[in-house]
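The block that comes next holds chain A.
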Amino acid sequence: MITVTGARKNYGSFAALDDVSLDIPSGSLTALLGPSGSGKSTLLRSIAGLESLDGGTVHIAGEDVTTVTPQKRDIGFVFQHYAAFKHMTVRENVAFGLKIRKRPKPEIEKKVNELLEIVGLGGFQSRYPAQLSGGQRQRMALARALAVDPRVLLLDEPFGALDAKVRTDLRTWLRRLHDEVHVTTVLVTHDQEEALDVADRIAVMNQGRIEQVGTPEELYDRPSNTFVMSFLGTVSKLNGQLVRPHDIRLGRQPELALAQHEGTAETLGITRATVERVVHLGFEVRVELRNEATGEPFSAQVTRGDAHALGLAAGETVYARATRAPQLDAVPVT
Partner candidate 1 sequence: MATLWLSLIVLLPLAALAAHSLSDGFGGFWNAVTAPAALATLRVTVGVSIVVAAINAVMGTIVAWVLVRDEFPGKKVVNALIDLPFALPTIVASIVLLSLYGPQSPIGLQLNATQPGLVIALAFVTLPFVVRAVQPVLIEVDREVEEAAASLGANNFTIFRTVVLPVLAPAILGGTGLAFARAIGEYGSIVLIGGNIPYQTQVASQYIQQQIEIDRPVNAAAVSVVLLLIAFVALFVLRWVASRGLRRQENDR
Partner candidate 2 sequence: MNVSLPVKISLRTIALGYLFVLLLVPIGVILYRTFENGIGAFAESISTPAAISALNLSLLIVAIVVPVNVVFGIVVALALVRGRFPGRRLLQAVVDLPFAVSPIVVGVALIMLWGANGWFGAVESLGFKVIFGLPGMVIATIFVTLPFVVREVEPVLYEIGEEQEQAAATLGADTWQTFWRITLPAIRWGLTYGVVLTVARALGEFGAVIMVSSGFPGVSQTLTLLVHARYIDDHNTFGAYSAATLLMAIAVIVLLLMTLLDRKRSTEE
């Protein structure tokens, strides 16, 4: 549905987008994930036409829109700080795009009421944005963007300005909305949990480039480089390798660090470590350890059951082994 090819954007000598190419399938919910300055907002805004590219093209539904104004791209855009039309009521805000397109009044009225029901703001027609909470304003902004039946919905850190609880509620709600409405959606976020929770596909960006694109599972289990692995989920460094903390097996004897059925055939680097702290995080337990050989600290995550079985306490010696270490062959952008 959306194809970006070789996009380049420079601000002076700073390269916000450095030869970015991306395909976004129709009907999917894709997240652009990355730290500040990675270029994700710039990419989104380029797709919208709010930024112009210095090089490369943007195609939407097969049409080359690289030089087309935002007005004519048939998109919906939701801003981080809502961009509500403060002097208009909720009804007038949502109706805006339809009024511009000169739709007949009864049609506008019907559509606005429908949408407000869908976003849970039924009855708020005559209120002003200043009278709404942050979450309500953002839902109004969504209704406004959807009112014109855009072929693409673009959201720029839509939950960034909201409280934590509202943020999690709204993102679940957004996912459900997408499942009902099926508009091709692109979401920019720096919150990896949000991306994993909501998106069908994630494009991880860093310093103006795309590091990896894939499903949440692919990116988590098979990250292509250390950046992606570190950014998505937690990591521990064991013997110079990056592993997921829950992929570290602990045992009181070196052999017991092996799973029962593995036998002694392959010892994937068993490390002797000292327990520094055992943190009970509810359903899982984090064990903070120090590698006795190198002095490096690292963490392992074990289930409550295993923690009980091992009965670990600070100061004790254990043996740690990584049961799985992804092959990180791609060199990340430094």
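Some points to look at:
Keep this in mind: contacts are C-beta pairs under 8 Å (C-beta built on N, C-alpha and C of every residue); 3 or more make two chains touch, one makes a residue touch a chain; residues count from 1.
Selection criteria: all candidates are chains of the complex that A comes from, given by their letters.
Since the model is a prediction, treat every value here as computed from it, not as a measurement.
One candidate among 1 or 2 touches chain A in this complex; it is 2, while the rest do not. Residue ranges of chain A in contact with candidate 2, taken from their complex: 48-50, 69-73, 75-77, 79, 81, 83-88, 96-97, 100-101, 141, 144-145, 148.
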